[in-house]
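Every protein chain of the complex appears in place save one, which is left out.
As written, the chains take the letters A, B and C, and residue 1 is the first residue of each chain.
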């Protein structure tokens, strides 16, 4: 269950304060150009401390590609990679070994496995997403080579509001919008493999995400059918398109050639910079004084993660679609 | 891609106007009691024509169980079943063979496969969901036997609004809320198998669904961390619970023992009972005069479908969780 | 676990004395011609009673195709089908409800599930293979359309030996040889998805099979490297081939364009037509007097099953291979 995808699969591993995070991207076709510097830049967009309100954990997150790429090209073999965990302050977490932080995975994880690496959240830490961004960055390069682009934007965070929240040791949530342009007609599989169902699963697997919608999304609850009809039109080049895009580029679970549009909601960061009442492993009341390094708002760092998940899903479906006709 | 689930898997088949719809539910443990009459009643909740605003297609949808259940108990073998397509008016669809209805799968399907059974929407028809409800009804019975219940409700549809829309040949969307009660602590897998990611994928695979949220969902975009903190408390029985449930019963992708709450948005039915401008297979303008039987609002019939998807996901994760510790 | 394949998947269901056997063949590309009469003839090759030494169960095994094929062509949707169990004599098996037949699945099945449909062997009966032959027959037609053929032969069974064994209520085993001709270069995946590993798994899943080898197989244990070297040669058409075929058409797990050759061993039929000492469910000694209808030698009926498994694996790998390069 640490694997996503069908043909293009990503398997990740790593605990926040272990030796390294890493992953295996399997199923990438042979012969794809990979620019390593560009990949490192993509991964750097996820780094902490580069944006106001984000955590002060400053590691470089240097990508070590171990296999699958040779002389700048993919080999068709699995791409193994690691990112060392260099800058860990595990002592910050000592008191959490026996306590459960509210709105974190501490309690459920302990109940599920009976054991956990509490340091920095262990496997449940959002640090896990660094492996997604390495794989996603490779997928983005492959898509770009086909004229497909992926762009995520955070809905504007009010700077005054953010400063005010931070001053009170509080945190904020927000919405990320993502658009995929240039997707060819026909990607996505009917019934359980609908393109938007796969995108939803991928986005909902990002830590802190609480909702997903595509096209007009939840607004459709209060609209009439006649108001949201994407009428067809023949374009100058003879192809068929739609005049509007309430459907978000997907009809019947299959891409229709328009932009794929989606929105993803992130909950406020659950670690506040103030005392929090909670319980220990026996249910006794405790006060948690957080001392780790944490973001006040996760949105800026989330953008390359959202783009990565979108790119991995689109590229996987591009490959799957090749098997639909002889 | 017509299969969902990991241990408990459902594979479905069937075109709307073919001989039969059907499915195979595999991985159901042995020895589970299945009440056939109760199952038929569950399936009947999805029937057309029973609720104002729903389609007039009146077939009985009689479930034929072909394997896997013997003397009222599951055998641990795959449960194969079919539902005959009795009441089909294929002639209603003749003119659609060469046309694309807006906001339907006609266009994308034709582009993807180069061939389609246009009658009644073929495989892209929501009739496909009847197989989900048969399997879901069995899963619901298994869950009930463990004290777990699943309940979906449609947010109230204004009857005047519905009548007004129908009078104009128009349609409405809406939101379905679903609550799963009694889920044990610890279900769901970290990273890509988060319980809410699996639920999202399952719900988004239902025809017409455009969005999914759990717990406080999209509202979390404008909330502070301190406002949505589900503080822990020791209950009288010694167990640990939370005072509030902004998290919707899931933390870190793993159930925490509280009610699992989610909301699913359905777009308005795309088939209007009025002339629609569109294009044919060559991009030439045409006018479509729908003659099939269609719902003005899909919500009432969607409830057992939503419950089925929830039940299948929860039961699958119940089984997966059995493999997490020795 | 009642599903095989990755892109082209077959899921089967059905107990020997239940209402029907059936399956779902998913992932078949759209637009493939399927000749229904030819398919029925292929399935008929597996029928009992047509060959000396085979069981007297005479049902017709009429294939009912329920979906996925329309106007003689595949739609790209799942192909659902059933075969009714018409000619069942369940009473023959009454005494077996509480006994375990040696070399059958009775004992292990009971231990695994705590419940079983003992009639005719239930799900463990070789009758299950009828669903494989339906799906396999469709795959064979698709392969034939690409110039690929599959042929299984049983190593000659000595007729006198068979008559002698039958006269004594005894049974025989044997070896089936299978050749696939015309397979294009490049099918099969490195490491865990080697073409011969997939073929082995498929063949070993046929009831009664105890071994699999390809190319020179077990003979290679006593050969020197220099004796079995398939030297390369440039053919007249400029392509590269090998002079000999000790490798059985597969090198490094990937087809090399030569004939794929394999051998599969079947154990003697475990049901003898004589009294057998055994134990009941409590371990008490019993004598089993078999009364069902059984083959003395399974080989003649096994041929279309072996061909079906080969065809399904080859076609699946043909589709997978389409995703290896852009």
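Operating definition for what follows: contacts are C-beta pairs under 8 Å (C-beta built on N, C-alpha and C of every residue); 3 or more make two chains touch, one makes a residue touch a chain.
The shown structure was predicted, so the numbers you read here are calculated from the model rather than taken from an experiment.
Residue-wise, the contact with the chain that is not shown comes from B:325, picked out of B:36, B:243 or B:325.
Set against the missing chain, the residues B:31, B:72, B:147 or B:285 yield one that touches it, B:31. Summarising the interface, subunit C meets the missing chain with residues 1-4, 6, 12, 100, 102-109, 111-114, 123-124, 128, 155, 165, 168, 170-175, 185-186, 188-194, 196-198, 200-202, 204-205, 207, 210-218, 220-234, 238-240, 242, 246-248, 250-256, 265-272, 274, 276-279, 283-284, 320-321, 324-325.
One chain is missing from the display, and on subunit A it is touched by residues 1-3, 9, 11-15, 18-24, 26-27, 30-31, 64-68, 70, 73, 75-80, 82, 112-117, 122-123.
Residues of subunit B that touch the chain left out of the display are 7, 27, 29-32, 76-77, 146, 190, 319-320, 322-326.
One rule holds for everything that comes next: only the chains that are shown with their structure count from here on.
Rounded to whole angstrom units, the spacing between the C-alpha centres of subunit A and subunit B is 25.
The multi-chain contact residues of subunit A, meaning those touching 2 or more other chains, are 190, 320, 324-325.
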